[in-house]
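Not every chain of the complex is shown here; the ones you see sit where they belong.
We call the chains A and B, going by the order they appear; numbering starts again at 1 in every chain.
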Amino acid sequence: SDKLVLFSGPCAAESLELCIEVGEQVKSICQKLDIAYVFKASFDKANRTSVNSYRGQGLEKGLKILETVKSKLNVPVVTDIHESYQAAEVATVADVLQIPAFLCRQTDLLIAAANTGKMVKVKRGQFMAPEDMQYAVSKVKDSGNPNVCLTERGVSFGYHNLVVDMRALPTMRQYAPVVFDVTHSVQQPGGQGGTSGGQRQFAPFLARAASAVGVDGFFIESHPNPSKALSDGPNMIPLNEMEGFLKMLKEVWTLGRQYVI
Amino acid sequence: SDKLVLFSGPCAAESLELCIEVGEQVKSICQKLDIAYVFKASFDKANRTSVNSYRGQGLEKGLKILETVKSKLNVPVVTDIHESYQAAEVATVADVLQIPAFLCRQTDLLIAAANTGKMVKVKRGQFMAPEDMQYAVSKVKDSGNPNVCLTERGVSFGYHNLVVDMRALPTMRQYAPVVFDVTHSVQQPGGQGGTSGGQRQFAPFLARAASAVGVDGFFIESHPNPSKALSDGPNMIPLNEMEGFLKMLKEVWTLGRQYVI
C-alpha cells in the first residue's frame, strides 16, 4: 500500500477498557497523520521468560475483547497465534495473524495461518539471517495466500541483548512488505532476571533510522502507564507521547521513501 | 544417573528398516561401552528452512515406527513434539519428549510435555542465555514433573553460524542434567541457501570438549550414508564411525567427570 501502516495497541489485552482507551487515541492520531491503523493486542503471552509472568486473558475472552474493539472503533485488528489449531478461530475476528519471532520457522503454523486467507505477519526470528526469511514468505505464498508481510525486531547479539541490523530492512523488502517493530527492537531478553528488560530511550533513534532506511509500516506498543503494563512495560511508548512520536516517524518516513526504489 | 547417556538415531524416521539398522548397531556399541542408550528419531521435521524440504512420516506412521523400534530393540525412545496437542499421544510411545530449541520458551508446550509425566528434554534456544534456561526447567517442574533435562546445541553467532559456549554446560547443570548435542552444534543454519549446512569435521573436537567440561549425556544423529539422509546430512556421524567416536567420548568423559563437582 501507499500509506504508512501502524500496528499498535497495548501489548496484552489486559482489559476491554484499556484496549478501547489506547485504540481510540491512537486511531485519532493516525487519522490526523494519514496513517493506516491496525489495532494490536495479544490474548495470550505464550512465551514469557518465566511461568510466573502474566499470560493474558486467554483465547476466548481475548477474542471477545478484540471483536468489541474492532466493531466499536471500526479498525482492523492483529493478534498473534502460537499453535496451528488457533489460526481458524482467531481468523474469525482478526484481520492480520501475527507469527511470533521464535515461531517463524514452524511450517504448520505458517500454513495454518496462510489457509485462513487473512494477512500473515511474520516476525524475523532473533536467530534468522534476513535472506532466510524468504522461506517463511514462500511457506505462506505457496499455500495460496499472497497476503504476507515481515517484521524486523532485532537479532541475537550476545546474551540479553538484541541489535537491529538495518541491512535487514532492504533485504527483506525484496520478499514482502516490512514492518519495523519499535517496541521489541529495544527489548533486552531475560535481562532482568526472569523477565525481559528494555531500553525505551533508544526507541525514537531506531524508529527514525528505520523510517529513513525505508519500511512499509511500524509496530509500536503503547500504554497509558507503561510501568504498570502487565508485559513489556520497559520498552513501550507512553500513550501521551504517541502523537509526537508518530509525527516524527511520519515526517522522516515521508522523506526517506523518496530514496527507496 | 551415574551412567553416560546417549540419545542417538537417524535424524528422521525415514523408514522402519533404517531405524532398526541404526538402532541395532548403536545399541550394541553402547552395551560394549557401558553407555545407557535412548533411540531417537523424528516423526516430523516441523521447522525446516524451506517448505520444499522433507517433512517426515507424520505423527501416526512415525509413532508406529518408534513403537516397533522400541519393542524390537528393547530400548527407550525419544522424539520431538512441536505443538501441545501432540504431547499426550506421543507420550503413549516415547519415553522422553524433546522440546526443539526454537520452542524452548513456549509455555503451553512445556506444560503439556510435563503433564505426560515423561522425561522432558529441552534444547537451549539459539537465542537464550544459559542462565535463562532455568525458567524452562521451572515450567516443567512447577507442573509437577521433576524429570527434566537440558540440551546444548550452540547459540546464534552472526548469521548462518552457531558457536558452542562451553560455559553454558556448567551453568545449565545447576538446574538440570545436561546433554550435549554433537550434531546440531556443528550446524550452519540456512547456510546452504534454503537448507542448513554443517561442519561435521568439527564434531569430534566439540564432543571431546564437552566431555572434558562435564555433561550427563550426548545427542548424536547417525546414518549409514549421511549424504543420502533426508535431513541434517552434513552434520551427522556416519554409522560406521560411531564406535570409534563413542569410545573416544566415553574415555574423555570418564576422565573429565573426576573434576566435575
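Going forward, a contact is a pair of C-beta atoms (placed from the backbone, for glycine too) under 8 Å apart; a residue touches a chain by one contact, two chains touch by 3 or more.
Every value quoted in this text rests on a predicted model; they were computed, and no experiment measured them.
Novice: Tell me, please, the full copy count of this complex, given that what is shown in place amounts to 2 chains.
Specialist: Shown in place are 2; the entire complex has 4 copies.
Here is the rule we go by: only the chains that are shown with their structure count from here on.
Novice: Subunit A to subunit B: how many Å between their CA centres?
Specialist: That gives a centre separation of 33 Å.
Novice: Going by the contact rule set out above, which residues of subunit A touch subunit B in the complex?
Specialist: So the residues of subunit A in touch with subunit B come to 46-51, 55, 82-85, 102-103, 105-108, 111, 125-132, 135, 138-139, 142, 155-156, 159-160, 189-190, 194.
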